[in-house]
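As you look at this complex, bear in mind that one protein chain is not there, while each of the others sits in place.
Note that the chains take the letters A and B in the order they are written out, and that residue 1 is the start of every chain.
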Amino acid sequence: MNFFVDLLAATLRNATPLVYGTVGETYTERAGVLNLGIEGTMYAGAFSGFAVAYATGSPLLGLLAAILTGVLAGAILALLTVTLGANQHVSGIGLTIGLIGMSEFLNRLVFSGQEARRITPFQALEAPAILGPLAPIFSQYALTWAAFLVVVPLAWWLLHRTSFGLEVRAVGENPEAADAAGVDVSRTRYLALMLGGALMAVGGAFFTVALLGTFTLDIIAGRGWVCIALVIFGRWRIFRGVAGALIFSAVFSLQFRLRILPGWDEVPFELLLALPYLVVILALAISGRNVAYPGAYLKPYRRT
Amino acid sequence: MIGQAGPIRAAVRRSYRPTRWSTPGVAVAAVAITFALTAVPILLAGANPFAAYYEFLVSPLTSDFTRLEVLVGATPLLFTGCAVAIAFKAGYWNIGAEGQLLLGAVAAAGIGQVVGDLPPIAALPLMIAGGALAGAAWALLPALLRVRFDIDEVVTTLLLNPVALLLVTGMLNGPWGDPVSGFPESPRIAAAAEFPHLIERSRLHLGFLIALVVVGLAWYVLARTPAGLRLRATGLSPHGSRFAGVNVTRVLLGAALVSGAVAGIGGVSEVAGIQFRLTGGLSPGFGYTGIVVAMLGGLWMPGVILAAVFLGDLAVGASSAGRALGIPSQLGAVVQGTLLLVTVGLLAMRRSRLARPTTSGTGAAVDGVAAELAAEPPVAHDPAVSEDQPNTRGPGG
Partner (left out) sequence: MNDAPAVELRAITKRFGDLVANDNVDLDVRRGEVHALLGENGAGKTTLMRILYGLSSPDAGHIRVDGHPLEIRSPRDAIAAGIGMVTQHFALVRPMTVAENLALGRVGTLWLDPADVRRRAAEAAQRFGIGVDPDAVLGRLSIGQQQRVEILKALARDCRVLILDEPTAVLVPQEVEGLFATLRQLVAEGLSIVFISHKLGEVRAISDRVSVLRRGRHVGTAPGSTPEAELARMMVGRPTFGVVRESAPTGGRAPALEIDGLRVEAPGRRPVLGDVSLRVRAGEIVGVAGVSGNGQTELVEVLTGMRRPSAGSVRIDDVELARAGAAEVMASGVGRIPEDRHACLVGELSVAYNLVLEHLDEFRSRGALDERRIRSHAEALIERFAIKARPDDRVASLSGGNIQKVLLARVLSREPRVLIVSQPTRGLDVGATEYVRRELLARRTAGTAILLVSEDLDELLALADRVVVMYEGEIVGEMSASDADIDQLGLLMAGRGQVA
């Protein structure tokens, strides 16, 4: 029983960055743009969050810095792909390379030295004792609570119950129609990208200002790419994407805990670490066939 | 007008004057703008931008040894740049060159350890073939998923990169680990499996020549053979090619596998020519840099060679700048990323300057290289296009 409680708690916790990243990428792709800069944006969010938290002593300020960084990253991608109509795959990869490089550059520049710098991160909020054995499940970081209880429902509501969300969806399906109806296609895509970027950066910052309290190289370890897969798995729907994030996180958390069980310690831990990625690919293979991409996916819009 | 009312509108005006931004012109402008932008982090590091650029670009060219080191650094980039270019040209977005290269390295380390009794003339081709096969095998699953189930290869190739790295560390911590020192390196490959050095007292090895041969072969096939034309046509218009009877499935599979194979040989080259064993830090992102190389080179093999040398120069310069000026070597990655973004942005701008709709209002012809690189084909309001479009997606389609 304890095992499962512990697993569930870990699943929720580890899913947090994925939830932010997946929701952010969903918005971006729903508007018709693929953001391969997500990995770099998460890095940049992690680093800027850490750096500002270190400088000011406040993880909250760090979080705000991360949000700003994400907005900026989204705006850069928008400039390239929306205004200039550049190739989205390459722009995204370039952004990732540049942002990871910049994060590590600044990290080396500012924090070089032997000892790893640490900040006082956000603490997990202890659940009330009455919950007894279930308490660990509810002892999560504020960012985790926010992710599941605030960000996800809010994101869904924004997408489906506001005119902004309607415009985002229209612009991703048929930008000509949206344009002719009076929607500012460019502005809508910019907003979607900046909102998405902000969310992605928060996902990255979670590692530094909450979970670990420090910044290390390879801190994101490909989780941005996983979010891209999760968006497809989720068929560009917010709740389904979050479900995918939970599945990945469950497998990830599980493989850590399996190792200590008898008989499992023979299994090379690299194989276990690889398992979540393979599961995602499998999930895509099973459910990702012939899915209906947003109509204007990857297509820049021009009035001729 | 590009875009609509908004803060960015003023910055980009579409003009229909038939001015041509030449490709070399774009390259020079890209480099210049990149350096202007990256001056900021350099200044942050407390260095003089011009001194930094000197260190980064020029100083590697000043001595015989460093010049050869530039070529050494360019060698893996020639392989991955070529691999990525082949795939991208076919419209297959292979972002997995990193993993494919690592698989080639694993194969090389494995084969290299057991061919000690063979003469080099037999050992080397065996290793190279093994590496190519391993890289192709790693590229197979995403390719199959794409052609059978239309599953986006960007995601699948991307996800296999961390898995490949885990495979490498798994081998190094496991069967190939050194039980005594615990160092994350494999046993050394046999002497017969080592790539000979091309020039005394430099690290320039056979891999460089092999790279040139591979790139040259790729150029010939792409530019001069029917198979190459089919590949190019598929990348430019999958529907038009299928209509003309091209077996698009076969082209995509072929491009993906060849791409993986070439990247795999790149891994062989690093093991057999530089490291002589499998190490954890074998690839500092050669696969991703290969994307930069391919794009900077305009998906054109001669361009790939130039871009690979340029980035090799940058890599050597980055470490010397680190030593000389105290600038973290990661600046190299910042320059790479910025250069890629600026290049892609300029090419997109050039494309819209030249686009000249025909009577029916379709987006029209541009210099082929720019068209391939800069953007997905524009969505033009063409009255001739049928209303009932299936929900196709995908690059170049």
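Please note the rule applied: a contact is a pair of C-beta atoms (placed from the backbone, for glycine too) under 8 Å apart; a residue touches a chain by one contact, two chains touch by 3 or more.
Keep in mind the model is a prediction, meaning the values are calculated, not measured.
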Selected from A:Ala55, A:Val150, A:Ala180 or A:Leu217 as touching the chain missing from the view: A:Ala180
Identified contact with the non-displayed chain, of A:Arg118, A:Arg161 or A:Arg289: A:Arg161
Touching the absent chain when the full complex is considered, from B:Val26, B:Ala108, B:Leu236 or B:Met295: B:Leu236
Absent chain, residues of subunit A that touch it: 160-167, 169-170, 173-174, 176-184, 295, 303-304
In subunit B, positions touching the absent partner: 1, 4-5, 16, 18, 220, 224-226, 229-230, 232-233, 236-237, 239-247, 356-365, 368, 371-372, 381-388
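Here is the rule we go by: only the chains that are shown with their structure count from here on.
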Centroid distance [mean C-alpha coordinates] between subunit B and subunit A, Å: 26
Interface residues, subunit A side, partner subunit B - complex: 34, 36, 40, 76, 79-80, 82-91, 93-102, 104-106, 108-109, 112, 175-176, 179, 184-187, 190, 221-222, 225-226, 228-229, 232, 268, 270-271, 273-274, 277-278, 280-281, 284-285, 288-290, 292-293, 295-304
Contacting residues of subunit B [partner subunit A, same complex]: 1-6, 8, 11-12, 41, 44-45, 93, 95, 141, 145, 149-152, 154-156, 158-163, 166-167, 169-170, 173-174, 285, 288-289, 291-292, 295, 328, 330-338, 340-341, 344-345, 347-349, 351-352, 357, 361-363, 373-381, 391, 393-395
